[in-house]
Every structure is written in C-alpha cells, then in structure tokens.
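Report on the structure given below.
All protein chains but one are shown at their positions in the complex.
Showing chain A:
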Amino acid sequence: MSGNAAFLGMPAFPRNAAAAVQDSQLRFNLRKATRTIRGRRASVVAELPDWAELRAAGRQIKDHTLRNLDRYLLQLEEAVTAAGGHVHWAADAAEANRIVTGLVRATGETSVVKVKSMATQEIGLNEALGRAGVTAYETDLAELIVQLGDDWPSHILVPAIHRNRSEIREIFRAKMAAWGRPAPGELTDDPRALAEAARLHLRERFLSTKVAISGANFMIAETGTLVVLESEGNGRMCLTLPETLISVVGIEKLLPTWRDLEVFLQLLPRSSTGERMNPYTSTWTGAAEGQEFHLVLLDNGRTRVLADEVGRQALRCIRCSACLNVCPVYERAGGHAYGSVYPGPIGAILTPQLRGMASELDASLPYASSLCGACFDVCPVAIDIPEVLVHLRGKARHPRAERLGMRAAGWVFDRPARLAGAQRLAGRLRRFVPGRLPGPLAAWTDTRDLPDIPAESFRDWWNRTNGGTR
C-alpha cells in the first residue's frame, strides 16, 4: 500500500499505545463509544436465528469472488462501460491519485465533495488533490470533524470516536469559517445543535460543488452497479447532485450478483452500526442522465495479499469495524496508535500486508493483539484474525535480544533433561530472583510481581515420589 504519507516515521505500536493509555479523555471516550456499539451489535445479531448461516454465506461468497477476481473484474468493467461509465485501472496509490486529479482538472473545477471513503484515505487522495490546487471537502459528519480539526480518523465507522462533543464544538467554532459557512455564534455542545451547524455548513457545499468523489461498499459484477451504505444522507447528496462522479474502489469490493448483495445488506449494518438496516442505501449503475461517471479500480497491494494463502482472508473484510469495537487493545490504545487508516484488529493484519513490514511501526502491528479471539467471533465474514496475526508474526523481523532468548528457550525445551536442569537451577536460585527484572523483562515487573519459584518442579516431584504414591 503506497500512499498516505501522514504515517511515515511514526514510532512502533507499543510506544504509541503507551502514550494513549495515559490519556484519560481518550480512554473514557473509547470505552463508552465502543461498549455502546458493541451492545447494540450483540442484540441485533442475537435476534437473527440464521446469523451463523449468513456469516458462512458471506465468507463463501467473498472467497469465491476472490478466487475468480480476474473474471469478475472484467465482467464489471464491461457492465459499467455498457451503462455509460468509464473504468480506470490503478495499480497503486500514485496512479490512482494521478487518474483522479486528471479527471477533476479536466472539469475545470477546483473543489470536490467527498463521501466517506477508506480507499481514498488509504491513498492520501485529499493531499494529492490539494497539491494540484483542488480542495476536497469531506461531507460525512465525523470526517468533517476530523478534517476541520486537522486530525486523523481513529475508527473505520466512527472516525471521530476520539473526540467528545465539547471538543467538537470548539473545532466547529474555531475552524468552520475557514472552510465555508461559519458555525452559529451561539453554538452549544448539544448534539442536535452540532448536527444542525454541520448540516447548514454542508448544505451550501453540496449545492455549489460540481464534482463528487466516493468509494463504494460493494460493486456488482453482473450489472456494473455500485452500492454505498450510509446513515446521514450526505452520501446520497454527493452521488446525485454533482455533474461528475468519481468512485475509487478497492478491487476486493466485488460481488458476483445482486443475489449476493442480500447477504451483505444484512451482515453489514448489524455488524457495524448495530442497526437492522442502515438509513440510506444508494445504488447506481454507470452514468445517470446528465452525469459523467468514472470508476477507478484500485489495487495498491491487494493482489499481493491475494497471493498469500493465509493472509488473503483479510480481503474478505467489508469494513464494518465490529472487530474494533470488541478489541480490548483498540479500546485502550485508540486508533491513531496503529498509524494507518485501518486501525484495530483488521488494521493489524491489513496494513502490514498492504504496506509490507519494512518500517518499525508496520512490523509491530501483528503484535498489537493478545490473541484473545474476540475479533474473530464477531467478524461477519469469519476472518480468522488471530490466525493471520500469528502468520504475519512468523514473517516479521524480531529484535535481537528476543531472538536469542527464544532460541535459548527452544534449546531447553528440545530435551526434557535440559528443562529439568533449568528448573533445578531456578529452584536453587529462587531466593536471589530480584523484584525487578533487568532488560526487556522489566516490562513484566514494572506492574506485576513475579510468581514464587517453587523449590521443586512437577517432574522432579513426580520422579521423587513415583507420581505421589510414595
């Protein structure tokens, strides 16, 4: 995944997380928000008797599509083209940004409105457009908060989850005027007032902007239809009002048929917002009358992920964020610690695969998990996230001290006699074990006492007493 430069040079996950766990406001916001959504999801999933079947179907449809991606992509291209749209292929972020920038320039416009889109954040499109003199306006409420605050999203579904309403009020009051219609002078932190301020601010933008950029939740190969699910109606405005619509979509977003969509229209809202149905589902096929439509199909590392037999299951992801909301690590570290537009458990397996593990940050992401398995349990397409994490750990570079320690431990475990010897040595030295361990092991004793080392191991007891019988 080439693209977004914002995360370059960030420290490794443990350091980012260590700072985040001390931020009481962040901890409070995250705990409250994730637990609310988690509870809602659990109740709307529990009411479906066939959830397990839906989940299995979702997984199977995605696997089938990924195995036949080449064929379905060509089918999609043909259908979109037949419906009057233009299809562009982008191998990486730079190419996608170049294509989109060129398309916007060709319209002569210098501003675009955007529907919330992970793919465009992944490639750093707003920054690329900015360099070309084009301003991109985010129209999703949370993305607007993030954009006005000169901030980064920290959650896939709720990008401003790290902000509370008084912070949002301050951002609106301080920044809205620079981007368009200012916030009302008497703005309070009442959620309704904040939403109204955003609505008024955005409404002017929708009516005056001639180019829109979106992503898509799904693309249907047989008809060439794109599908966006959203809650606020801003997406519907962006998709229908402007004269030119450009959609940037990852190639894994395909579904073969309309029939398949039925499964995902149940899986996605229940898993993401905890709703039975999302308020707005927009579908469009090719170019609407009087509108020009461009579809940019984005690879940016996805075909490389597809080549990995274990890791490829991450491409089933439908970006619901259920795994974030149940993850105890995400809840305490927050989304920014992951240094990617994809935070949480799915980010910990997606980012290192898309970007590679050359940086210290990316190599630390597969370790940003206690392997508790809560993410796998809630995943609507049954991505075995712990399995992929462990798989990626096998490919990551390991610190030298750890390598030596692990090699030594392996050597001891290779022979029972060596293990017995090590145990006896520990038993003899047990009085001399310090309360604080040296080196990397201090991480244990910083917050935890060590257990007492027994005088005799189990195996020595067994041998001495003949299994406790003498």
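The rule is short, and it goes like this: contacts are C-beta pairs under 8 Å (C-beta built on N, C-alpha and C of every residue); 3 or more make two chains touch, one makes a residue touch a chain; residues count from 1.
The criterion applied here is as follows: contacts and distances are computed from a predicted model.
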| item | value |
| --- | --- |
| UniProt protein name of the chain not shown, from "Cell shape-determining protein MreC", "sn-glycerol-3-phosphate transport system permease protein UgpE", "Poly(3-hydroxyalkanoate) polymerase subunit PhaC" or "L-lactate dehydrogenase complex protein LldE" | "L-lactate dehydrogenase complex protein LldE" |
| Which residue of A:A193, A:M277 or A:V390 touches the chain not shown here | A:V390 |
| Per the touch definition above, residue among A:R199, A:R428 or A:R459 touching the missing chain | A:R459 |
| Touching the absent chain when the full complex is considered, from A:E127, A:E167 or A:E222 | A:E222 |
| Positions on chain A contacted by the hidden chain, ascending | 13-14, 17-18, 21, 27, 50-53, 55-57, 59-61, 63-64, 67-68, 72, 221-222, 256-257, 259, 263, 308-313, 328-329, 332-333, 366-374, 376-377, 382, 384, 387-388, 390-396, 398, 402, 406-407, 409-410, 412-416, 419, 422-423, 426, 440-441, 443-444, 446-451, 453-454, 456-459, 461-463, 467-468 |
